[in-house]
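With one protein chain withheld, the remaining protein chains of the complex are depicted in position.
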Amino acid sequence: GEVNIGFTGPLSGGAALYGENTLSGLRMAVAEINAAGGFDLNGEKTTVNLVPLDDRYSPAQAATNAKRLKQESNVSAVFVPHSGGIFALQDFNEKDNFLVMAYSSVPSITEKGNSLTLRIPPTFDGYVRAFTDYALEHEGKKLGMGGATHEYAKIWGAMIKKEWESKGGEVVSDNPMDYNKSADFFTGVSRIISESPDVMFVGGASEPTGLVVQQARQMGFQGGFIVMDQAKIDEVAQVAGGLDMVEGAIGVVPLSVYDTPAAKDFIKRYKAEYDKMPGSEAAYNYLALHALVEAMDATESTDPKTIRAAIGDALKNMDTRKNPYEVTEVTENGGFVTETTLAVVKDGEIVREEIK
Amino acid sequence: MFKVASLLMTPAAKYLMLAFAILFPLVAANEYQVYVMATAFVWAIAVYGLNIITGFCGQLNLAHGGFFAIGAYTLGLLTADYGWSFWPAFLGALVMTAVLGFLVGIVSLRLKEHYFAIFTLCVGFIIYLLIDKWEELTHGAIGVRDIAAPYGFGLVDFTDTTPFYYLVLAFLVFAIWFMGRLSKSLLGRTFIAIRNGDELAQSLGINLMRNKVLAFVLSTTYAGLAGALYAGMVRFIGPEEANINHTFDMITYLLVGGIGTIMGPLLGTVGIVWITQSLQFLEEYRMIIFGPLLVLLVIFFPRGITGSFLTWMHRKSQALAPTKKRQENKVNTAQNREAESNA
Amino acid sequence: MLKVENVTKMFGGLAAVSDVSVEFEAGRINAIIGPNGAGKSTFFNLISGLHQPTSGRILLDGVDVTNLPSDRVARLGVGRTFQTTNLFEQATVLDNLIVGHRLRTKSGLWDVLINSKRLQREEKAARDKAMEALEFVGLAHVAGQFIADITQEERKRVAFALALATDPKIVLLDEPAAGVNPEETVGFAALMRKMVDEKGLTVCLIEHKMDMIMSLADKIMVLDHGEKIAEGTPEEVRNNPVVIEAYLGGDEDAAA
Amino acid sequence: MSLFLQQIINGLTLGSIYGLVALGLTLVYGILHIPNFAHGALYMVGAFMSYFFMVDLGAHYWIAMAGSAAVVAVLAILCERLVFHPLRHSPPIHDKIAAIGILLFLEAVVQMFWGSDFRRMSSPFTGIMNFDGLIIPEQRLLIIAGAFVLVVALQLFLRKTMTGATIIAMAQSREGAFLVGIDANRVAMMTFAISGMLAAFAATLYAPINLVYPAMGHLVIMKAFVIIILGGMGSVPGAIAGGMIIGFAEALGGFYISTSYKDIIAFGLLVLILSVRPQGLFAKGAH
């Protein structure tokens, strides 16, 4: 037999690369499962068939796709890598009976109490707490806000600001910029710099983030950066002109800096398959799909509710090779629990820091 | 081929199409198909609006997608943030798009042709930017969630796909019916006269501004109607609803179907929406095919499906009356003239 | 009927019409002649409200129409044709004409929505008017044909009919017989006479065809470089040395 | 003060780029009356070609710029020949739609080859000049100087050479141009080629301080349209003046008013101006 698993995400348009990266992790997991002859479902060898559909990042198209996946392929789970699509699907997934495999750190995804949603990455409130603590201690009290303007960055920025002020810091300038469309960051950055902050909050896609960082340095900014988790410090550094440029940046630990055997092993296999460095979207979705199948295997069922109930155990029992981030727990609301980590650029190197 | 087409155009065919639309949920393979059809109908309503201002009145309005988004946002914000229930908010959306249409109309319609088109392009973009940036009102990039679905006064549940489909169908039928009436009425003729030449129209005593604004407001109201239905269907909207690409899409539907015709907008929209759905697998290659297709279409079928068919019908009737004295029109001959000089 | 007082129209630095005063009497055929670019069409545009004069006054039956927009002027009874005929190619002759009577109707959006009695009545009136105008110009037989399929001369006649459908008191005809052959020109002259005789209209026309003008017009005004250089009966104009000098040409080619 | 000067420099930089793009747009409009919506796509392709020559083939910046200009010129000529020429007698709406078709196509092709991710292309001019606190990266200076040189060169070409004058002649009277033996096709192709080249130059000048990605032309072309409406469609000086107005409005508005609303400033300006002067700032007649 065969089970279908759905995916709807941007496969064309501006965010296509992101969609493809997400999909690559899923594909890799499916290939591994099927190469091993599938899994056992009620005594029947069952392979996995991934059905990807393109939604061009549009919530409405994501909803249409999900309907289609449910109706035509009878999927029990749909992977969605953007919060707009997730919200759109949450409108009817309980009624239509399928799991939303949400790849987005927006906390409200799991806060609404949708019983058939699994949030794959950690929410970013953990990062927010850790990053602000670290920056306040090491860099200074004055923060300049220069994040991006898309939905995700907005929520991030708002939380950073709140956290910063509640801890006695001061937000000296608040000037978000459109990272995806802007022709020039010069004006925006100079506006932030003119208030001489100690730290700048930046972050959208890695490349424009790199440009923002570079222009800030060009204009004489000496302080550190709080880098939103969408941007990866290593990629940012590449655009900005080397790790020296991002000295003092605080961000999530790039997969490449993860030192665990599970992560290293995953990176090796991914590189062999796709000939590039995997990002976290590939790794997280890879492990989530494995966990999903593990749960089907364990419960001998493809029923979304049953799977949802069993996913925690599945994560725990899973081979660590399939679990590069070593996720071992699911919250009551359906969020995967990962240990929050933090990386800083010190003396031209990315180092992992313990969180207190 | 044309046999089929000619059947499609007779008045009886319109009833056949209506019957098909009514039966569609029963014959559809699954709910997804009904959902797609409902989406297509929603867009078709907006395209009918575009047909009024662009097809009849001859003014290419590139802010149409913006007004669609205004309709969607008005409904979304009134229900999600201000606690209105669906139908009052729905009316609110119509009023809002009509009023804003009026305001934009009186400024933009003083411009002509390319200037009007580019001006409205900018208006559409301003609408997008405002939705994206005016966070206090619109939630900016975060979008609007928890939009109310239409309630059926205890009779039907419009959160189900099929009842919603019928709701949209009802509005669509009304939209087409009204368009048909309009096009044959003195008012519609007035619009067409303006398209043919505004100086001539004016010398016939037609108040250009008043009529153009009226057509514009009608068209934005259609867009608002479609937008409100869309919001009630998807129930999650973001600034991308105002993306200029939606306007481009609608123009394409209109052009493929046949600009200035009655059935063209519907045929074009339904056709392309389904083609787009079935070309899903092409992903990013879709536009590699679609772009050139669009170009070929405007070169070889400038009047769209319906328009080309009408021309063909006309030719046929001409052929049946060979004794008629014929002289090619100036346009054609002027073409010939320059065609030669450029050859 | 129509009284023009010291009208001037500047386009940038160019005086297309300069300080022209003239009076056209009701029920007459008035012609305007002059070289290309003399300002004849501009003069019509000023009367019909398409352009606003830079200075001067225009009175229609004693009503000041100087700064009215052309749709208002049309409603006051000024019909016109254009130098280049612009009709809706893809529609029938009758469909083209129906809108001509629009200015005498009132129905709006609401009437369309509820298909009101008024709308039905007015649509019928407009259709009847169109047919009547078409019969008047002698084209009743082509009512159902597409504009694209009729001859150049028929188009010109349709343009006439369109102006007539507005129920005008005065019609301004800009080179009605340009590009039609001599035989057809005679037909047009007859048509214009008929407008005056049967409908009691006042006709103003611009033409270059002198033989037609001379035999048709009751009164001729001659423009040159925007200025009125002469006015009078054909006889007077023909013998006016200034006109001969500026337009008709001297001695031997006077009649050309 | 130096902050203000900083914004002036920035306004000049932006104005130069916008001006160059608008210039190409206005030339094509002046002759063929086509508002070429695909112009932004040509700009984008220009950036990708330079990227390709520099990063993939290892060419020098200047060589890459020349190569890119050549490729985009050819592309523009193809657009003219294959699309706009056959459509020259269609109603005005059709060539706009066709232009949209070209735009979708070019973007899709670029995306097929290079993907939709952001790319970085650096020029040899990475230095930063510091005049007593006023910071001017070399590349920005190059943009301003480059735009100046191109505009002057274009003016000389149009005014002083017979070939250039054919473009002006065509814009003023098509028939007149035929009568003196000007080949309409040649002029149309030449105009498209120049317009494409200007777009490629602008993109290559700008890319090093920005990113290269398939959607990079969207906003630029919108602004270019605003500019040519402001400056009067078809007017060369209008395009340059309009470019500067928008560049400065954006830089100063973005700094002193709000960065998020800086794009609205450009478009709001247009709405405002056209509400008062429907014919644009510099055009004489109405339209």
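A, B, C and D label the chains in the order they appear, each numbered from 1.
The definition used in the following text is that a residue touches a chain if its C-beta (ideal position, glycine included) is under 8 Å from a C-beta of that chain, and two chains touch if they have at least 3 such contacts.
Basically, contacts and distances are computed from a predicted model.
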item	value
Listed names "NitT/TauT family transport system permease protein", "NADH-quinone oxidoreductase subunit N", "ABC transporter related protein" or "Cytochrome bo(3) ubiquinol oxidase subunit 4", matching UniProt entry of the absent chain	"ABC transporter related protein"
Of D:2, D:172 or D:275, the residue in touch with the unshown chain	D:172
Touch with the omitted chain, as defined above, among D:103, D:182, D:205 or D:227	D:182
Contact footprint on chain C, counting only the chain that is left out	13-14, 35-37, 178-182, 209, 224-225, 244-250, 252-256
Missing-chain contacts mapped onto chain D	162-163, 165-166, 168-169, 172-173, 175-183, 186
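Assume only the chains that are shown with their structure count from here on.
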item	value
Chain B and chain A - chains in contact with each	D
Farthest chain relative to chain C (centres taken as mean CA coordinates)	A
Per-chain CA centroid nearest to the all-protein CA mean	B
Rounded Å distance, chain B centre to chain C centre (Cα mean)	39
Between chain D and chain B, distance of the C-alpha-averaged centres to the nearest whole Å	31
Per-residue multi-chain contacts in chain A, two or more chains	12-13, 16, 149
Touch list for chain B against partner chain C, complex	178, 181-182, 185-190, 192-193, 196-197, 199-208, 214, 218, 314, 318, 324-329, 331-332
Residue ranges of chain B touching chain A (in the complex, touch as defined)	29-33, 35-36, 39, 132-133, 135, 140-143, 145, 159, 161, 230, 234-238, 240-241, 277, 280, 283-284, 286-287
Touching residues (chain side chain C, partner chain B) in the complex	48, 50, 69-72, 74-75, 79-80, 82, 86-89, 91, 95, 98-100, 102-105, 107-109, 111-113, 115, 119, 122-123, 126, 145-152, 162, 165-166
